[in-house]
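Once you've had a glance at the structure underneath, I'll fire off some questions.
Of the protein chains in this complex, one is absent; all others appear in place.
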Amino acid sequence: MPNTFGHLFRITTFGESHGPAVGVVVDGCPARLKLSAADIQPDLDRRRPGQSHLVTSRQEADCVSILSGVFEGKTLGSPIALMVRNDDSRSEAYEEIRTKFRPSHADFTYQAKYGWRDWRGGGRASARESVGRVAAGSIARKWLREKYRIEALAYVKRVQHIEAEVDPQRVTLAQVEASPMRCPVVAAAKRMERLVQAVKTEGDSVGGVIECVLRGVPPGWGEPVFDKLTADFGKALLSIPAAKGFEVGSGFGGTYLRGSEQNDLFEMSGGRLRTRTNRSGGIQGGISNGEDILLRVAFKPTATIMRKQRTVDIHGKSAVLEPKGRHDPCVLPRAVPIVEAMALLVLMDHALRQRAVSGWMSSARR
Amino acid sequence: MPNTFGHLFRITTFGESHGPAVGVVVDGCPARLKLSAADIQPDLDRRRPGQSHLVTSRQEADCVSILSGVFEGKTLGSPIALMVRNDDSRSEAYEEIRTKFRPSHADFTYQAKYGWRDWRGGGRASARESVGRVAAGSIARKWLREKYRIEALAYVKRVQHIEAEVDPQRVTLAQVEASPMRCPVVAAAKRMERLVQAVKTEGDSVGGVIECVLRGVPPGWGEPVFDKLTADFGKALLSIPAAKGFEVGSGFGGTYLRGSEQNDLFEMSGGRLRTRTNRSGGIQGGISNGEDILLRVAFKPTATIMRKQRTVDIHGKSAVLEPKGRHDPCVLPRAVPIVEAMALLVLMDHALRQRAVSGWMSSARR
Amino acid sequence: MPNTFGHLFRITTFGESHGPAVGVVVDGCPARLKLSAADIQPDLDRRRPGQSHLVTSRQEADCVSILSGVFEGKTLGSPIALMVRNDDSRSEAYEEIRTKFRPSHADFTYQAKYGWRDWRGGGRASARESVGRVAAGSIARKWLREKYRIEALAYVKRVQHIEAEVDPQRVTLAQVEASPMRCPVVAAAKRMERLVQAVKTEGDSVGGVIECVLRGVPPGWGEPVFDKLTADFGKALLSIPAAKGFEVGSGFGGTYLRGSEQNDLFEMSGGRLRTRTNRSGGIQGGISNGEDILLRVAFKPTATIMRKQRTVDIHGKSAVLEPKGRHDPCVLPRAVPIVEAMALLVLMDHALRQRAVSGWMSSARR
Partner (left out) sequence: MPNTFGHLFRITTFGESHGPAVGVVVDGCPARLKLSAADIQPDLDRRRPGQSHLVTSRQEADCVSILSGVFEGKTLGSPIALMVRNDDSRSEAYEEIRTKFRPSHADFTYQAKYGWRDWRGGGRASARESVGRVAAGSIARKWLREKYRIEALAYVKRVQHIEAEVDPQRVTLAQVEASPMRCPVVAAAKRMERLVQAVKTEGDSVGGVIECVLRGVPPGWGEPVFDKLTADFGKALLSIPAAKGFEVGSGFGGTYLRGSEQNDLFEMSGGRLRTRTNRSGGIQGGISNGEDILLRVAFKPTATIMRKQRTVDIHGKSAVLEPKGRHDPCVLPRAVPIVEAMALLVLMDHALRQRAVSGWMSSARR
């Protein structure tokens, strides 16, 4: 389902970067959740361009309208349609890419797939599509918090070679939001900022790694076999533009350990079964074990750079792409709320799936 | 759909490790593909335990039976049910784990989810479930080869710290199958073998990385937004037991590059549009660009080790797990055909999806 | 998927009767179909209230806006979001039903399901939801006409006891649209009109049967087993508000025949295989056989009547419902375009599914 995500909590996003609007239809939200635009707007504001000098200067208010599914301040159980109008659409800045394929963008592959494309600002391939994801994620966030006290928190863990030492168990939203980089470690954040500024000046770009911690997930969520949490978080986070890698817990690093080092031993603690270490990242056999879930996503450096690049046009002729327009030298700060949103959507879907068949220990914890 | 994978080419696997049988129902295979058990058995033999001294000594012939969907040697278009009987089920070897949760296994999480579990050999969480995946993958392999000359080849790229330098464009199946490690570089394979032997002697285990190359995929396959190839390959490969990480193309490594280094410039070559480099790993904007698709999966070291481990039992009491039974000190060689199978299943599904709406350049190439 | 219909051509509708808007997201439409609001508006106008004295006098222009998926007059292959603002929402007319359950409406069942409901005009249960269906159906109609010259035509076959003798092979849209009843037989249409007027005067309502013919469907569409055309058309048409019955071809009437009378004998005619009769209604074994597809839907009389009715309120107390507001004494004329839309959505979905795996005789015909 190309534009739909989830089974019981399903979102369908729509909209092109420079079309009339972007948005999402959220289906499967339980009835009687208190909800208003004020629950959604803050996350959209975190995703919005123009927040700081580090990100694209495109200026859009991104005000969300609730078109359906909410009545007298509460959800009805019917689909919640959310819409954000596209305001600031300077299409002329994109005239050149009408015919030239931008390297490492989706221009060529969309042309190959559909036979043509909306070339204005990347069209459907624009990160602007994520407005719908973030808006839907806010609903999942509210429900998971109210029903299970679950919290999702993402942050920039590394920009190119600059890595922050973060304790995922203790890090707070305030620490993350303290810097425009959304890196919760002050010193590292400062260094990252300087790097991004330098890279911007050079007309280049950088990537890095976002880490996301999910706290309070009860044991027993997720499905064995294909819909393992590992697989579903992976799909969710790898569907974000520019994502090229994903790992859970010790991830790629764990492949350097031996079994005797990687294994998380069980113990009783505080009256419930815990693991002493958390190299599993809160997921065992695809199912949550009650520990913090720990995810990481690799984002490549932004494909748009302010440098001349050789390419080919839609007629198969060599061409040179001139630097023009606005761009994000580093997408990571704005990707943070998108990572949280996608992780929350997966969790909410599995929460509902687990409620359908409900179990033993997990139900005891509720 | 916990036990079903795919949209137009869908597989549903069934079976526990020590139940009567494991198998798969494959729905959506086009009619009139020549098919017999001889097309499937070779891949199952590659997955089978007991192939070498490096893997578990469980002895099972794993002979596949075709129960439906094939008539006079050709597919009917109806579901193809494939079954493999479980022969060698020494349940008594597992008596201890009836009550004790094995560290970093799915014992505890299944108990939390379902309130009980089939403790014999991991039950549904056993890698034996992958018999159905591999059998289904053989069908996808045959169809993709016949219709599109597409080839999938996976191999062991790294075991713990031992990494092989492999050229994904040139590596052959013969090179991969030349060593019981399924590492195509002879010297590296030998070193890996020695490491696995040493680790086995110590009752420990190791993990590593499998790389998979897909050759011949036309441009235009995959979907934007949620069903990006990146996301669907990620989900598929992260659903394999013990997988903890996934990357495409330059993956995590690409986050250390700048945009000007990461970008793949376009050029015309041999009459078609190509990229000079392939850091995108054959996927741009979630859609194939005609270059080789390059995937990597991180497998943690086997959780079962032949050492005493402290744990907790189902009554919440401390316990010690004694080493017992058979185990794979390194799952990677047997995981190679599973990785290929899952990648092929994703490709075949997207092939059918693309045929439904078909495009412009991609159709020209067919 | 409560609010989503279809597999490859999927629609998700949203909106309550008196909320800000109703609409639909259409996913899976192939790229490069010429499309503008002018292709959609005529069908919406046929569904619109206030067309004649026979239907509700609620006045809404129902102007459709295309929010996404169309660029320079052609579809992009991305989701097409369509929205219609709700203008004329006299909620006060519904104040009484805030607390009283209307007989044979969805008031009580929604309350039972969700714990509360949008009582204004039926909320999500209002026939206003069908705006999205009809708008989506117009897209399917255009694509099926352009690719396959397929035509869908529905009409009022019977109102209470007044039945029209219609030849489904010859009836035309002009004949259907000639009367406000959408019954193509002039004399019958007149009698129906008089009946509806009389019933309206008495504050009562009537139901009847809509017949739908689909012409030009090639043989080989539809799936065996669960997704038979019979089953998918049935689901589609039975999901329309007030539908209580469905039949294909000879339907319930065919149960009075013997096999020797019901069977459609094959013959060659005009170079292709035909059936002499069409009691199968164009579907055999769930799959189209190339003959006209013939469907019928039973609509119960409108539940809203302008008479006092005894009922119960949300506190479980006896109550009397006073006649108030506007209502359709007979929903059939306005249901005609909804029936067509739903039938077209099913066909388009199966067209794409068949293209994915394509066959032999059907492909020969294309």
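When the chains are written out, they are named A, B and C in that same order, and each has its own residue count from 1.
Keep this in mind: a contact is a pair of C-beta atoms (placed from the backbone, for glycine too) under 8 Å apart; a residue touches a chain by one contact, two chains touch by 3 or more.
Just so you know, these numbers come straight off a predicted model, no measurement behind them.
Asker: Considering the whole complex, which of B:Lys74, B:Arg145 or B:Arg307 touches the chain not shown?
Answerer: B:Lys74
Asker: Where the complex has a chain not shown, which of C:Asp43, C:Glu223, C:Asp292 or C:Glu340 is the residue touching it?
Answerer: In the complete complex, the chain left out is touched by residue C:Glu223.
Asker: One chain is left out of this view; which of C:Ser52, C:Ser65, C:Gln197 or C:Gln262 touches it in the full complex?
Answerer: Result: among the candidates, C:Gln262 touches the missing chain.
Asker: If I consider the whole complex, including the chain that's not displayed, which of C:Ser17, C:Ser78, C:Ser138 or C:Ser288 touches that chain?
Answerer: C:Ser288
Asker: Over the whole complex, note the residues of chain A touching the chain we left out.
Answerer: Answer for chain A: residues 7-8, 28, 30-31, 77-78, 224, 352-353, 355-359 touch the chain left out.
Asker: Please identify, in ascending order, the residues of chain C that touch the omitted chain?
Answerer: Its contact residues with the unshown chain are 1-5, 7, 13, 101, 103-106, 108-116, 124-125, 129, 158, 160-161, 199, 204-209, 219-228, 230-232, 234-236, 238-239, 241, 243-252, 254-268, 273, 275, 279-281, 283-290, 298-305, 307, 309-312, 316-318, 354, 359-362.
Asker: Under the stated touch rule, tell me which residues of chain B contact the chain that is not displayed.
Answerer: Touch set of chain B with respect to the missing chain: 1-4, 10, 12-16, 19-23, 25, 27-28, 31-32, 65-69, 71, 74, 76-81, 83, 113-118, 123-124.
In this text, only the chains that are shown with their structure count from here on.
Asker: List the centre-to-centre spacing of chain A and chain B in whole Å, with centres computed as mean CA coordinates.
Answerer: 26
Asker: With centres defined as the mean C-alpha position, give me the chain A-chain C separation in Å.
Answerer: The mean C-alpha positions of chain A and chain C differ by 39 Å.
Asker: Which chain B residues touch at least two other chains?
Answerer: In chain B, residues 7, 224, 359 touch at least two other chains, as defined above.
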